[in-house]
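Attaching a single structure in structure tokens format; questions to follow.
Note that this complex is displayed minus one protein chain, with the remaining chains in position.
Presenting chain A:
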Amino acid sequence: MRPILMKGHERPLTFLKYNREGDLLFSCAKDHTPTVWFADNGERLGTYRGHNGAVWCCDVSRDSMRLITGSADQTVKLWNVQTGAQLYSFNFDSPARAVDFSVGDKLAVITTDPFMGLPSTIQVKRIAKDPSEQTGDSVLTITGPQGRINRAVWGPLNKTIISGGEDAVLRIWDSETGQLLKESNNETGHQKTITSLSKSADGSHFLSGSLDKSAKLWDIRTLTLIKTYVTERPVNAVAISPLLDHVVIGGGQDASHVTTTDRRAGKFEAKFFHKILQEEIGGVKGHFGPINALAFNPDGRSFSSGGEDGYVRLHHFDPEYFNIKM
């Protein structure tokens, strides 16, 4: 089917997130205003106004009531999904990069960038049921990794936190004590900045994308490398299909390195790979710049991509997609 082009952002997209039911799609961009869309027809439902900088990441609670957004304006904000009202603002001393709700939505993990001599951090905040009781105290603060931490997500049963960033190392931390439990090694790990992490639907494995032109599938409990998917371009975004054994990988030559006039040169394609056989299935073209964000609808029947070009493209799969034989 023809993709639905959603033009609501004025700057490059940074992140996409579906709610649990798959009827809403949240998008973040460098233009300060996270936006919510109907995931079926791409109609714009509303915006969340209040940030004063690029918004890097967001997450939505299981009951689709709360939205959390992390921004370069050094705040992380909680929103009422329905009304768009700001419920709380966590203030930091440096730009916030990644946010993720825990199972049960009682905790959120937030990463902050290294800034003005401050090191990058991973912080855990308690999320109050009643927004009026919300406080800004951190339950846990982890420092250590060099450079930006581009993504941090919760491990099984909220017991661990998995992080990846500019130092190209994946790390698993104990979410109670902040102790480093495991880290990826040079041999199997990524060679360059890790740009994205995406968990499988059941949370048993996750996919990491890196500027070293590869994406890798890991066991979330043991951090053993399971699969590697090699592409021709730096990877900015990854997603795992909840329905089929497919993964989708997006990226493209860094905008500043694209010198040719031909847009094919950048390879701004979302590439589908067979998750188990590691073979390329196909590609979805369309963006006029690198793909920065990818997300699967929880029903696995559609996916959306967000690009440096400011567009969100919503793709409903054709029936043939479900009959692909490998």
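Just so we're on the same page, a contact is a pair of C-beta atoms (placed from the backbone, for glycine too) under 8 Å apart; a residue touches a chain by one contact, two chains touch by 3 or more; residues count from 1.
By our rule, contacts and distances are computed from a predicted model.
Engineer: Leaving aside the chains on screen, match the unshown one to its UniProt name from "Eukaryotic translation initiation factor 3 subunit B", "ER membrane protein complex subunit 4", "Prolactin" or "Proteasome subunit beta".
Structural biologist: Per the UniProt record, that chain is "Eukaryotic translation initiation factor 3 subunit B".
Engineer: Out of A:Arg97, A:His205, A:His246 or A:Arg313, which residue would touch the omitted chain in the full complex?
Structural biologist: With A:Arg97, A:His205, A:His246 or A:Arg313 as choices, the missing chain is touched by A:His205.
Engineer: Which residue, A:Met1, A:Ala85 or A:Val103, contacts the hidden chain when the whole complex is considered?
Structural biologist: A:Val103
Engineer: Considering the whole complex rather than only what is displayed, give the residues of chain A touching the chain that is not shown.
Structural biologist: Listed in rising order, the touching residues are 21, 62, 102-104, 106, 156-158, 202-205, 219, 221, 226, 232, 245, 253, 257, 259-260, 262, 264-265, 275-277, 326.
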